[in-house]
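For this depiction, one protein chain was excluded, whereas all remaining protein chains were kept in their positions.
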Amino acid sequence: MSMNMNMKFEPKIMAFVCQWCTYTGADLAGTSRMQYSPYVKIIKLPCTGRIDVQFIVKAFEEGADGVIVSGCHPGDCHYTSGNYYARRRFEMFHELMSFVGVDMRRIQFAWVSAAEGRKWAELVNEVSKRVEELGPFNVFHALREQANELNP
Amino acid sequence: MKSYNSSIVTKQGLKQLIENILAHKYRLLAPKKSGEQLSFETILRAEEVVLNQLLRTMTTLSPKEVFFPRTEPVLRYTGQEMHDVEPPTPETVLFGIRPCDARGLELLDKVFTWDYNDKFYLKRREATTIVTFACSDQASVDEHCFCLGVGGDPTASSGSDLLLSTNGDDAFLLEVITEKGERLLNSCKEGVELQASDKRAADQLEAIKDRFVRKQDLTEVRHKMPEYFDSDQLVQETYRCLGCGICAMSCPTCHCFDIVDEPKAGTLGEGARVKNWDACSFALFTKHAGGHNPRELQCQRCRQRYFHKLAYYPQKFSEESLCVGCGRCSRSCPVGLDIYQAVTHVLGKGRA
Amino acid sequence: MNSIHEVREEARKLLEEKRVGMVIGYGKGKGKKNYPIFITDPQKVEELHFESDCFYNLAVYLRKPEVCSHGKLAIVVKGCDARSVRGLFSENQLKSEEVVMLELKCDAKGIGRDKCTTCRVKNPLTPEEKNPIDGEIAKILAMPMEERFRFFAEEFKRCIRCYACRQICPHCFCKTCIVEKSEPQWISSTPSPLGNWSWNFTRAFHLIGRCVECGECARACPVGIRLDILNRYLAKSVEEKYQFIAGMDEKAAPPLTTYKQNDNQDFIR
Partner (left out) sequence: MARIGVFICWCGENISRTVDVVKVAEAMAGVPGVVTSVEYKYMCSDPGQKIMKESIKNDALDGVVVALCSPLMHEKTFRTAAEEAGLNPFLLEVANIREHCSWVHENKEEATKKAIAITRSTVERVRYNLQLKNITVPITARAMVVGGGIAGIQAALDIANGGHEVVLVERTPSIGGHMAGLSETFPTLDCSQCILTPRMVEVARHPKIKLYSYAEVESVSGFVGNFEVKIRKKARSVDTSSCTGCGICQEKCPQKNIASEFEEGLGKRKAIYVPFPQAVPNKPVIDRKHCLYFTKGKCKICEKVCGPKAIRYEQEDEIVEERIGAIVLATGYETLPATFFPEYGGGRYPDVITGLQFERLASASGPTSGELKRPSDGRRPETVVFLSCAGSRDLAKGISYCSKICCMYVAKHAMLYQHKVHGGKAYVFYMDVRASGKNYDEFVRRAIEQDKAIYVRGRVARVYEKEIEGVKKLVVKGADTLLGEQVEIVADMVVLASAVKPSVGAAALAQKVGTPYDQHHFYSEAHPKLRPVESNTAGIFLAGAAQAPKDIPESVADASAAASKVQILFSRKEMERDPYVSMVNSDRCFGCFSCEAVCPYRAISRKEIKNRSGEVLKVVAEVNAGLCQGCGGCIAICRAKACDLAGYTDQQIFSAIRGFNTTSTYEEEVVKK
């Protein structure tokens, strides 16, 4: 989160993507010169199956306002089944996150294939817009600020 | 130390005193209900102090946290630079602790000064005036209390600056113990009706003693403890310990801490070196970097705690044990472990 | 088994015939609360005791090295504890041939808290059909998002990191917990609002599909954090989504270690 009086809110959105599908899809969006919101930053991983929920929690701890998790469509996993396990993990993560009151509009899971540069661009724009509208993730940022105050 | 100076104060007067403390911009800490727990919290309005409650129920965690917080930074860093940290030390009144807690602070003083003067602890001590409530209410003493067995006294004044005790239904006895206490009282007694008295909290001692279930004297135990170091009985007594740290964290005298570097979230290269509560019952407490753990089993860790309380500390500092008999550890232990019971069983001095 | 007498008899036989090296059960001091006891001497089986306030989940002791060193073990279990033991089997922490379960029906009066009001395994062998409605969960679900967040953030803030929740949990069997791992330190070990949130969140996540709802974590917590609500909610979700109840079938794979090709993905774009 970075916000100050004269500046507009520029959300920090972290994207955890698999290198085979979504990363390549985002490359395709680039080579196709599709224009999209600059707030989403990508961390490349081998597979959605590698994505630990700790990554997402950490992203919020460090100040993210939103998170995207994206990889190969079911059936397309380079490692055959990584995204299937990930799907269950994220479903339960979704359950727990919303139960403890995290607005799940801040976290978007998506399947974006290497051919879906367009979908990637749309996803980024959609999530950016949504998080911009939701504003900074203040309830979570407050925890960090309190923690930092505790250890000034 | 001044000779004693007691007065009777009404409930209303006590309330006024509290209001005056707040009005004089002291930070006031007193037991307050949070959730189902009673804990020391910052008091903003006098009515938040519920006297009946604090007389009858002991806080889950001891007041040591006021001086030795569960976490505090000892230095800060920005990039390559390091900065000293000065502990924030607002003038504080700690209200409503028990005589055992107050005594615990005196024991801690020795730990934090014997080879190095821990400024974080000491500055807070200096800035804090302690108003103790003697365990003079019918319900102040429960079946876990055993201060009498470790050299304590439910009406004792040591470690306190002011000592309160009940005096009939709606009045209290207020004793000035130290100059610090006197200073506080003098600065805050405006509108508080004080009626001089020759009574002392200690007058009630004999009556209160009767309420104790646990009266076994453990003070001499330290001489016997070494014989029981390898005792099977002690192992039996502590076999069910699960190695959580509740006993240490709720204890008024456990003082072990861990030092870790905490990067400041949301920044790079900034952070603090912090001191966090630790506990000898944690499996990692003595684990060496190479993987060896000299206290491999939980009963060994439990033994360490008992020995530290009852044998090592007395050997090192004084004839007093490091346990003040507040009973918090056995009250909170999720598997019903009990230092008093374990030690009395093992030493064959009878059952509780 | 129907009564503590049968349990004692069985325990005596097991010990006498050296089929087990230790019996873990409930004992009782004179006029005192019950507490876990460990019996190796067949003469002492009379110390075994059982009544409605035997709330401990003794399965936690099955992973203690000093207990395991006694070889095969027998353990007195209520329904919820039996689920734990089976869960430990399914996660390769114990071999079923090394543990004898002495199962007892539990009437769970007086233990209090929702743990027992929502319990469905009072009789370990014939679990009841449906989870009773859980008022605590309903209360949370009725809150708007931010209120929920504040509620749990406030709960977690109190955490002093004594780790009693972890230590009393039979399923938190990691030798070194994630919070004790540095490089990277995913979860700060400092009791601060941020690290506390991550710690309690992560522990709940790690118990998904594994927690048997024994409620011991909430009972143990010295600062009264309602960890049980979280775990019960997740157990309920797991059952609804994957028709999985932890610790019912030791052969069944925990739900996050398996998948179906047609698993729900409504939440995925």
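The letters A, B and C name the chains in turn, as written, and every chain counts its residues from 1.
Keep this in mind: a contact is a pair of C-beta atoms (placed from the backbone, for glycine too) under 8 Å apart; a residue touches a chain by one contact, two chains touch by 3 or more.
In this text the structure is predicted, and so the values were computed from the model without any measurement.
Asker: Of the chains that are displayed, which are in contact with the missing one across the whole complex?
Answerer: A, B, C
Asker: Using the document's contact rule, name the residues of chain B that touch the chain not shown here.
Answerer: Given the touch definition above, chain B has residues 79-80, 263, 266-269, 291 touching the missing chain.
Asker: Residue by residue, what part of chain A touches the chain that was omitted?
Answerer: Touching the missing chain: residues 2, 12, 14, 24, 26-27, 29-31, 33-36, 38, 41-47, 49-52, 54-55, 58-59, 62-64, 76, 78-82, 85-86, 89, 121.
Asker: Give me the chain C residues in contact with the hidden chain, please.
Answerer: 91-93, 173-178, 181, 183-184, 186, 206, 253-254, 256-258
As a working rule, only the chains that are shown with their structure count from here on.
Asker: What's the contact topology between the chains, one of line, ring, star, complete, other?
Answerer: If you draw each chain as a dot and join those that touch, every dot ends up joined to every other.
Asker: If you tally contacting C-beta pairs, which comes out ahead, B-C or A-B? Let me know.
Answerer: Counting C-beta pairs in contact for A-B and B-C gives the edge to B-C.
Asker: Would you kindly tell me how far, in whole Å, the mean C-alpha position of chain C lies from that of chain B?
Answerer: The mean C-alpha positions of chain B and chain C differ by 32 Å.
Asker: How far is the middle of chain A from the middle of chain B, if each middle is the mean of its Cα atoms, in Å?
Answerer: 46
Asker: At least two partner chains per residue is the criterion; list those residues in chain B.
Answerer: Only 71, 262, 265, 274 qualify.
Asker: Name the residues of chain C that each touch 2 or more other chains.
Answerer: Answer for chain C, listing residues that touch two or more other chains: 188, 190, 192, 194.
Asker: Where on chain A does chain C make contact in their complex?
Answerer: Residues 53-54, 57-58, 61, 74-75, 81, 84-85, 87-96, 98-104, 108-111, 123, 139-140, 142-144, 146-147, 150-151 of chain A touch chain C in their complex.
Asker: Which part of chain B faces chain C closely enough to touch in the complex?
Answerer: These residues of chain B touch chain C: 34-37, 39, 60-61, 70-71, 239-240, 242-246, 248-250, 258, 260, 262, 265, 274, 276-277, 279, 282, 284, 296-299, 332, 334-336, 341, 351.
Asker: Can you tell me which positions in chain B touch chain A when the two form their complex?
Answerer: Of all residues in chain B, those touching chain A are 71-73, 76, 85, 262, 264-266, 272, 274.
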